[in-house]
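Of the protein chains in this complex, one is absent; all others appear in place.
For reference, chains read A and B in written order, and residue numbers begin at 1 within each chain.
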Amino acid sequence: MSTASVPLPAWINYGVIPLINLILAFFFSGLVVWLIGENPFEALKYLVIGALGRGEGIGFTLFYTTSFIFTGLSVAVAIHAGLFNIGSEGQAYLGGLGAALVALSLDHYVPWYVTMPFAVIGAALFGAACAAIPAWLQAYRGSHIVITTIMFNFIVSSLMNYLLVRVLIVPKAMAPESRTFLEGGQMPKLDWLISMFGGKLGAAPLNFSFLIALVMCYLVWLLIWRTKLGYEMRTLGHSPTAAGYAGMSYKKIVMITMLISGGLAGMMALNPVMGASARLQIEFVGGAGFVGIAVSLMGRNHPAGIVLSALLFGILYQGGAELSFDMPAITRDMIVVIQGMVILFAGALEYMLRPAIVRAYQQITGK
Amino acid sequence: MDYFDIFISILGSAIRLSIPLLFTALAGLFSERAGIFDIGLEGKMLASAFASACVAYYTGNAWAGLGAGILTAILFSMVHGFASITNRGNQIVSGVALNFVAAGLTIVLGQAWFNQGGRTGQVPASGRFSGITLPGADMMRDVPIIGPLYANVISGNNILTYIAFLMVPISWWVLYRTRFGLRLRAVGENPGAVDTAGISVTWLRYRALIVTGFLAGFAGTYLAIAQSAAFINNMSAGKGYIALAALIFAKWKPVPVMFACLLFGFLDAFANFMQGKELPLIGEVPVQIFQALPYILTCVLLAGFIGIAHPPKAGGVPYTKER
Partner (left out) sequence: MSLDTQNEPAIELVGIDKTFGTVHANKNINLTVAKGSIHGIIGENGAGKSTLMSILYGFYQADHGEIRISGKPVSIRDSQTAISSGIGMVHQHFMLVENFTVLENVMLGAEGGQLLRKGVASARKELKRLEDDYGLEVDPDAVIEELPVGNQQRVEILKALYRGAEILILDEPTGVLTPAEADHLFKVLRVLRDQGKTIILITHKLREIMAITDTVSVMRRGEMVATRKTSETTVEELAELMVGRRVLLRVEKGEANPGKVLLSVKNLTVKDSRGVTMVDDVSFDVRAGEIVGIAGVAGNGQSELLEAIAGIRKPTSGEILIDGKPIAGADPAALRELGLAHIPEDRHHMGLVLKFEEYENSILGYHRDARYGRGAMLNLDGIRKSAEEQIAKYDIRPPNPRLKTANFSGGNQQKIVVAREIERDPTVLIIGQPTRGVDIGAIEFIHKRIIEMRDAGKAVLLVSVELDEIRSLSDRILVMFAGKVVGEKSGEAGEQTLGLMMAGIAA
């Protein structure tokens, strides 16, 4: 009770506490590794080397990072306006449709850099469209956005399932996926970025979307802290009554915020759809929308923090995949466990250690 | 097959499909009425399915499997409680985290122990809950209308099915006729009222979550060793979320929860039946429509077009004593 109100310096709040939470998450994940008879330290070593050891590994890591930056930003924008968007998963999925439609219609005719801006807009529009109905339900009908966005994840999943199985599938093919885009519908790989640091990208799908993600980080930062709209969003997020007093329209802000949030989630699709597989595949989002919740939380809803935590999850994804090669007893799904642990300790149990840390801090500083 | 037989067969399948929903939605009912949102129902179902399949596989005893399923779900529930009650963490985040942990852990452990790509071994017959033929089912079979209904829909289910339906009146009775229920409903609306009445909010909410785990354990067990004979990778397949939708659709009340689950189960069964079939005039209806229908219906309800759903007022908000 009394420790909750004690202010801690920023380096403890944003450095020490997240770090300890992270260590706890890894400790419990290590316990699982130990339980199935493997050496957790060995596993950690494979994980880190797999993620960061070679150019190709780094390429994969940054590829995953790209997806998580988009979904993390999506969640963060909504949180600033007091909205919990857990529909980034579905919004990204539908965004994939937008990107794919653009790529499918333009790839025969124009080079990638002409397709790209349209694909960004297409992905964002479709992602925003998926967020529009939950946003409307929240703004005009007062329906809880957490619940409606969950519902929309499933509605979109059914819709995409139908489209891929019935409409977009290549005739006579077995796999429910669209045809492969030609080069005009693909995002170029970022070989040069990795070679700048003396590595080789190899087969890693790190692509131009990574740069788009970084630009979006800057734009989101600008939006939240430098624009009038961002000021209104933050006011609403902290105090809806103060926003009403100041003459800000609740309905308008909720709608705009969710459209932006959905748009950012939709852009995530550029990365796997146009950057990696060059086709629209079933379930290509693969939980990145949910990881976005963790990324945003760990990054304290700030774009700079989001880049760092997206990188962390990128390392987990890539390292986890490598780990399963090096230690066959551990499947790739170990990363799902680690993710869960990280979300649990860094997110839900974020304040668990605060009282103890406050006491320790008070003792050290003698206050 | 005439239409009546088809109807009977869909109805039977609808009941089988609605049982895991019913257990899970009732589980969610206790947690949410106590003011703890639980989107981790999916994970609890999955984890308990895995635990029950493992134990049933090794012991060959279905009841031991059920016990393991229940204990596992309660364990997950307690972690949720530790995060959201004791540490006042975000309940949605905690639920998301536990869903991840369950999804990953079941596969990692399953692969390490059984080495069958995330499946557990085939559970022997003694380790499963199989159908019970109710007295007189064979005799009744030839009676028109009620005969097939009794023999094929009501009889022949496993014990968990009957327990599920029994849980509905029991849940109602507990919530509305016992001291525990009164306090539980109160703590979901105004924990301050409970606290100032000298009752521990924390302990009350933990108890609600134990009940949640207990019921979710049945759901997982049903999936693994009643409906099938092994744990299969991600076998809950979103049922936890459909159950959540059913709970909301039923406006957080036990008897309507049963009807909502039956409705959603029926939609599922109907979708399975319609797969690849053509309807007169309309032609083939995509099964995905039926899959999406529970969620669409719930959104329509939430929009206030089918009455108004009032969630428990204190839901999602950690309790802090006011200064």
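Rule of thumb we're sticking to: a residue touches a chain if its C-beta (ideal position, glycine included) is under 8 Å from a C-beta of that chain, and two chains touch if they have at least 3 such contacts.
No experiment lies behind these values; they were computed from the predicted model shown.
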Taking the entire complex into account, which one of B:Ile10, B:Met140 or B:Ala193 touches the absent chain?
B:Ala193
State which residues belonging to subunit B touch the missing partner chain.
177-183, 185-186, 189-190, 192-200, 310, 313, 321-323
Across the whole complex, the chain not displayed is touched by subunit A residues 1-2, 5-6, 226-229, 231-232, 234-235, 238-239, 241-242, 244-249
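The rule we apply is simple: only the chains that are shown with their structure count from here on.
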Counting only Cα atoms for the centres, state how far subunit A is from subunit B in Å.
29
Touching subunit A in the complex, subunit B uses residues 37, 39, 79, 82-84, 87-94, 96-105, 107-109, 111-113, 118, 238, 241-242, 244-245, 248, 286, 288-289, 291-292, 295-296, 298-299, 302-304, 311, 316, 321
Contact residues on subunit A for subunit B in the complex?
1, 32, 35-37, 84, 86, 133-134, 137, 141-144, 146-148, 150-152, 154-155, 158-159, 161-162, 166, 287, 290, 293-294, 297, 329-331, 333-341, 343-344, 347-352
